[in-house]
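The other protein chains are all here in position, but one chain of the complex has been omitted.
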Amino acid sequence: MTEQSTSAVSINGVTKRFGDVVAVDNVNLEIADGEFFAMLGPSGCGKTTTLRMIAGLEFPTEGSLQIFGEEVGTLPPNKRPVNTVFQNYALFPHMNILDNVSFGLRMKGVDKKTASAQANEMIDLVRLGGMEKRRPNQLSGGQQQRVALARALVNKPKVLLLDEPLGALDLKLRQDMQTELKSLQRELGVSFVFVTHDQEEALTMSDRIAVMHDGQLLQVGNPEQLYSQPVNRFVADFIGQTNLIDATVADDEMIVLANGTKVRAPNPHPPGTKVAMSLRPESIMIGDREAVPSESQSTSLSGVISSVVYLGHSVVYTVNVDWMPLEVRVPAVAGVSRYEAGAEIAIWWDRLSDWIVPDEGYRG
Amino acid sequence: MTAVAPDEQSLVATPEFERSNERNKRRSGLLMALPAYVYLVLFFALPLIIVVVYSFATRTRSGGTALSGWNLDSYQKLGEPIVRDILFRSLLLALITTFICLVIAYPFSYYLSTRSPMVRNIMLVFVMIPFWSNFLVRNYAWRVLLGNNGPITRLTEGVGWEESSILFTPTAVVLGLVYGFLPFMILPMYAALERMDWSLIEASRDLGATGVQTFRNITLPLSRPGVIAGSILVFIPSLGAYVTPQILGGAKTTLLGSYIVTQFLTARNWPVGASVSTVLMVVMLGATLMYFRSGGKTL
Partner (left out) sequence: MSTTKQLRGGAKWALSVNAVLVYVFFYAPIALLVMYSFSNDNLVGRWGGFTLDWYRAFGENQEVQNALSVSLKVALFSTLISVILGTTAALALERYRFRGNRFFDALLYLPVIIPDVTMAVMMLLFFTQLFNFLDAVFGIRFAKGLATVTLSHIAFSISFVSIVVRARLAGMNETLEEAARDLYASRWKAFRYVTLPLITPGVVGGALLALTISLDDVVITQFVAGPGSTTLPVYVFGLIRRGVSPLINAVSVVMLAASILLVLLSLLAQRARGGTTA
């Protein structure tokens, strides 16, 4: 973990209760300087509350919250060196773009001329030059989004907070903005803390991701870690698509699937523990039953195909093994014939591609 | 985790801080509400209580009110034939007024809500104008129209309809009430219809319902909050109407409102006036509660 003094945001044992509801439950988190950090989870998981606590729009019930080593837990939002891009932008409808962008500087006491000059510079940076005199409602969604960014960034915040900033945009615009945000962040070198419920967005943009659920921080890591080594059922299921197969631990080398198949899977759990094996659809291979490779490198199951969906770049088979359906995704290769529903086939996977997660809690 | 430096200690959030912050927020809310709050308690809630108290008091022989010897005499007076007649007449006229408003306003609001937004806004403004403009004058206009030399009378007499003037009859009162309170019916009704999801109508038709079936099963239930709100907004002021019966009604159309005023300004029987007012208030509160119970949010 990064050292205290270099963390842009450092959250220690922070809990937020609204009445009886625990919105954020004892969260510990370090966000490094210059990092693109995403907080990911379904709605109501506490990610937005955490962001609002960093902004000062909510105060923690308890715990320490530091920005570049300075405690800010009880400071009001106007005394914190961070700025926020709000979900629906929250642009001031009665002010033009220039006044919106220079608002923060003016409130800090910067004189009008300097504030306007800096605001104009920032408006140019987000490619809205010439729009200074317009009102927010005269701009498109994407343009409003950029005004919101400029309005926050012009204050040179030490950390920029973004609350689902792309949620209101349509798909195409959203993808463009993703790239734009990412390059803007690299250019400025400021930490971006980004709240989203869209796992794909988080995976594409972030250096690191924190997955939250029911107010708890489940896992923090880079996209690859989260995808390949989820800490529990919920993370495995939430990040990408996966097959979760119930199993029981036999010993520290072996687990037993529901149908009795023994799978070699090193794990730290005591024998008898209920676990789930996460198996990504693309790491499963499919073929004729005779084609199954030798036992030493992989595990295999036999099954019947119940449905075939052609997706252009890939084909998704639903395969019924004895006790449950599994999804299998294979690249669609032109000229290679596909299996049809009803075909009796075998599936197998490489020993390194399964991943054992504890079964406790979170059933997706 | 590092220990927090002592001078920063005060900046660490604690449950105590959160509580005091919440308390401060509540306090500033209360502080802001306080002037209006105190004003309304003093000049509205307290007067309201005084009326209820007076309704149990006794009229002295000199026409004053003795605030002692509490009794139900003034309520018993409500059972006397004269007062009972007035009660029933008021109730009847208020119900008729409400019903007529309903019948006129529903198709009108329906029509309004099916116009394009621009037309709708213009039409709405022309409903808002009578809604807010001077009530007394609007009633007076009918007095002129229905009067002895008024155009309507001349018109009916011209057709050979002698002695047909409705001025100073219950009919004139109902006419004045409908004229006065129709916008109160239209506006909430329109609001309900406008909020309605019109694709539901199309869905219903698509599923094979006839126009009448669709109206009965979809449109009517969905516009019910508006119908109830409008009915209450017309019924309550009609029941307590004073200006309209004074201007358009005759001696035989004394209604609750006029009766109350008489008790205070001429008969000087304040306890009876207070008890009738209390009854009126209870009816009003009951109707309002009924409306909120039935799922209405704002009036």
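In order of appearance the chains are A and B, and numbering begins at 1 in each one.
Going forward, contacts are C-beta pairs under 8 Å (C-beta built on N, C-alpha and C of every residue); 3 or more make two chains touch, one makes a residue touch a chain.
Keep in mind the model is a prediction, meaning the values are calculated, not measured.
K.L.:
Can you work out which residue in B:17, B:56 or B:179 touches the chain that's missing from view?
P.N.:
B:179
K.L.:
So which of B:78, B:91, B:166 or B:201 would be touching the chain we can't see?
P.N.:
Checking each option in B:78, B:91, B:166 or B:201, the one touching the absent chain turns out to be B:201.
K.L.:
Which parts of chain B are in contact with the chain that was left out?
P.N.:
Counting over the whole complex, chain B touches the hidden chain at residues 25-30, 32-33, 35-37, 39-41, 43-48, 50-51, 54, 104, 107-108, 110-112, 114-117, 123, 125-138, 140-145, 147, 149-151, 179, 182, 198, 201-202, 205, 211, 232-233, 236-237, 239-243, 246-247, 256-257, 260-261, 264-265, 270, 273-274, 277, 280-281, 284, 288, 299.
K.L.:
For review purposes, identify every residue of chain A that touches the missing chain, sorted by number.
P.N.:
55-57, 76-78, 82-84, 86-94, 103-104, 107-108, 151-152, 155
One rule holds in what follows: only the chains that are shown with their structure count from here on.
K.L.:
Roughly how far is chain A from chain B, centre to centre by C-alpha average, rounded to an integer in Å?
P.N.:
Inter-chain centre distance comes to 54 Å.
K.L.:
What residues on chain B touch chain A, complex-wise?
P.N.:
Residues in contact with chain A: 1-2, 4, 8, 10-15, 17-18, 21.
K.L.:
Which of the residues in chain A end up touching chain B in this complex?
P.N.:
4, 12-14, 28, 59-65, 70-75
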